[in-house]
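A single protein chain has been removed from this complex, and every other one stays in its place.
For clarity, chains are labelled A, B and C in written order, and residue numbers in each chain start from 1.
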Amino acid sequence: MVPSSEIPWGALLILLPLAAAILCFVWPKLAVVTGVVTMLLLTLAVGGFAWQLQREGLYQHAVGGWETPLGIGLYGDGLSLLMLAMTVLVGLAITLYARSYFNQKQARVFWPLWLLLLAALNALFLSADIFNLYITLEMVGLAAVALVALKGGRDALNGAMRYLLATLLGSLTYLLGVALLYHSYGTVDLVLLAERIDNSPVVWAALGLMGAGLLLKTALFPLHFWLPAAHASAPAPISALLSALLVKASFYIFLRLWLVLFAPLGGDVALLLGLLGAVAILWGSWQALRQTRLKLLVAYSTVAQIGYLFVAFPLAAAAGAMLWNGVSYLMLSHALAKAAMFLAAGNLLLFGGHDRIAELDRAVQRLPISTAAFALAGVSIMGVPPSGGFIGKWLLLEAAIEQGYWLLAAVMVVGGLLASAYIFKVVGYAFTRSTATPEPQSIPMGMEWAALLLAIASILLGFTAPWVFALLGIGDPFGGGAP
Amino acid sequence: MEKVTLLIMLFDLLLGLGLLWLAWQLLESRNLFKAVVLFVAFGLLMALAWVRLDAPDVALAEAAIGAGLTGALLMAALAKLPSRDKSEPLADEKGHWLLRLALLLVAAGLGYVVHSLPESAPGLSAEIANNLASSGVNNPVTAVLLNFRGYDTLLELMVLMLALLGVWSLGIERSTREEPVGPVLTTLVQFLTPLLILVAAYLLWAGADAPGGAFQAGAVLAAAMVLLLLAGWPLQGLLTGVALRLMLVAGPATFVALAGLTLLDAQLLAYPPQHAGKLILLLEVAATLSIAVTLAALFLGYRPRTNKEPG
Amino acid sequence: MSASDYLSVALLITGAVFFLAGTVGLLRFPDLYTRLHALTKADNVGLGLMIAGLALQAESWAVVGKLLLIWGLVLLAGAGVAHLIASGALKQGVRPWKK
Partner (left out) sequence: MNTALLYSLVGIGLFSLGLYALIVHAHLLRKILAINVMGSGVFLLLIALAKRTATPLPDAVPHAMVITGIVVTVAATALALTLMVRVAMENHRAELSDQSQE
């Protein structure tokens, strides 16, 4: 028996879902079992990986035994761990939900795609090679597009197409930046790039290109045009994983590149990102408030919440690691809360046959678990204590006030108020009786509980901050030096 | 000597301008059929550019995949569009001067950046040369693809599988063509298919030491299958179910299995040097098969199934 | 330059003239069928001459064999595809040009 400290958890996180995807592609009858078992094994693996990181510190692995710059390096620190844990938590809920959600024909496609997507996300969070990241980005993008279109229907197909074009454009722009960096510094490894980088026109061009590509995928205002259509029209579990995980994946790469390569030269760029973030908060929240359809409301709320992540950039230089802890926490709690919201919205849509907010028709009594999930997740999105969203936003707000960025602070507060408004709008209608009452459909328990458990987790995050921050510190991801 | 370099420079300049002109023509053509034909021509010119840039491996991949298969995919998709969609007036472009200006500035900026790069840079060629002996193959591109950066290739095979899953879930089965294809095409295909299989085998084998390898071989093999499909051979009826799926995953599965085995030695995808050559050949054979069948299946555009299988 | 070099040059230039003629024909002929005629005829002969010119310079018989194989394949593909295009056009009702 190999001692568990020597089990290569990091590599398993990538290989396991790949092998499982192949298995359920070849034998679709095994798909559901394989999917559920793999998800549980992945949870175990993230646990093992966390334990390993805590004992041994930074995870570094030269794939193929070839040291960088020739080979590809796997790299895992506290930030990678947070992203992996986020993927697993949301993944568990989505797996539970999807088990009952898809019919047999859809399941045959869903499970291999979902497992490949998990593999791609894990590979993305563990890669320190900017070309390898390009491939994982393409995997993530293509899998997501296929998933959005899975159930067909005019809106979903249009949304998927728009998303595909946006994601391909983003990847190619990113790749052009990779090409310039490689040909300037002779490596695609992030650690080596951090050592070799200087202030040259190439770095500025790479920042512009890779930044634009990744921000398009992250849907930062004004590059968010593709998001509402895709996120709102996809099947519910897919909407959840798009909003919870996918936008975070490209944001994660952007954050890494920023911390390692671009932060020293980008003071003005940071300010621009902050301003775009602020506009995103206001615009996204306002649009969310105006929507009459529940899933579109949740999708625009994502546009707004992405804004918060970028507000941190101009504050970071003075605030240091604690601010990035806040951003990471915000990512995590938004992922859980937004996934819960989309799953709950999916239940309401399935239950009533529509997602018109004005006709939610006493959902509180008729579908109490899902409505509770929506409301609880809403608490975290609003940033009310004691939720996880509160911790993240509080750290941001504190830094903004301390540094005298009053405008940003005000925008964050207004964003919170607008969020309360659109959440209460939904909850309010959920208490009201409406005129038209279509025949309700029954919702499987698993689908209701998946939403509620995620929502509860997003609230509980409000109590785990010190512990999570300690884990985040492994490998000093926000130290500002080499990753 | 002077005159020869001048001629070559003139050739490069003409080729470069030709590429830009063709790109403009194909993107701005009113007629979509013409655009697709021009795209294939563009791909062939690209292959010529790769040869000029001493990248024969890429030239082969471009000619087979970039121009050949993409062209076939585009044609097949065009045939499925409603006919009035195929030739449409272009959008009104008068209002786009601001965009043009912005893109011109971006291009100029990028041009300046590229110009600012040093005229000579070794890249990783020294590292490759130093480690080539223990990589198991003599062609540096194959060494990078299947050994030094084999992990990229593993993920890339997954991208192909992903795309196929997407196409299968979205594609709509179409009835096979009714009209007979005629003796000329049948004879042509009968003659070309064995030849293409031979070429694919050669490319696969030669890839260890010379330009070629799994991707090029797979693409040529896929071309043979596309030809057979076009000539009305019922490949989609012959190759279905588990047999088809096993062929599709042969490459990725071998790769993942090898990754798992190497992981037992604690080093992901590290081949023992004395076996590296054989392992790479094994990987390449499996990958060629999968790439070929996947590309052909992508061209077919829907999931082939036996009558018994559920929809 | 030896005699074979001169012969090569002559063959290559003649081949190029055929290609030029074929291209002019492609651009100037009145309809699809005549254009196909110009294109395939010039390509086949022009390429044949070029192959002959290059074969004279080849270092080994293997290279000569490969060159001949290329010519054979192009002949086959050109003839086959020209036939397919022409018969397809006829089926679609494209009328041959009459003066």
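Here is the rule we use: contacts are C-beta pairs under 8 Å (C-beta built on N, C-alpha and C of every residue); 3 or more make two chains touch, one makes a residue touch a chain.
Model, not experiment: these values are computed from the prediction.
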Visible chains in contact with the missing one: A, B
Of A:H183, A:R362 or A:K425, the one touching the omitted chain in the full complex: A:H183
Contact residue for the chain not shown (choose from B:G123, B:P234 or B:P272): B:G123
For chain B, residues in touch with the removed chain: 9, 12-13, 16, 19-20, 23-24, 26-28, 32, 35-36, 39, 42-43, 46, 49-50, 52-55, 57-58, 61-62, 65-66, 69-70, 73-74, 76-78, 80-82, 85, 88, 90-91, 93, 96, 99-100, 103-104, 106-107, 110-111, 114-115, 117-125, 128, 140-141, 143-145, 148-149, 152-153, 156, 159-160, 162-164, 166-167, 170-172, 215, 291, 295, 298-299, 301
Chain not shown, touching residues in chain A: 131, 135, 138, 142, 145-146, 149, 152, 154-155, 157-158, 160-162, 164-165, 168-169, 172, 175-176, 179-180, 182-183, 229, 233
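The rule we apply is simple: only the chains that are shown with their structure count from here on.
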Touch-based graph of the chains, sorted into line, ring, star, complete or other: line
Between chain B and chain C, centroid-to-centroid distance (C-alpha), Å: 27
Approximate Å spacing (C-alpha centroids) for the pair chain A, chain C: 57
Of all residues in chain C, those that touch chain B in their complex: 73, 76-77, 80, 83-84, 87
Contacting residues of chain A [partner chain B, same complex]: 6, 8, 11-12, 15, 18-19, 21-22, 25-27, 61-66, 69-72, 74, 104-106, 109, 112-113, 116, 119-120, 123, 131-132, 135-136, 138-139, 142-143, 145-146, 149-150, 176, 180, 182-184, 186-187, 200-202, 204-205
Complex interface listing, chain B residues touching chain A: 109-110, 112-114, 116-117, 121-124, 127-128, 131, 147-152, 154-156, 158-159, 161-163, 165-166, 168-170, 242, 245-246, 248-249, 252-253, 256, 259-260, 263, 266-271, 310-311
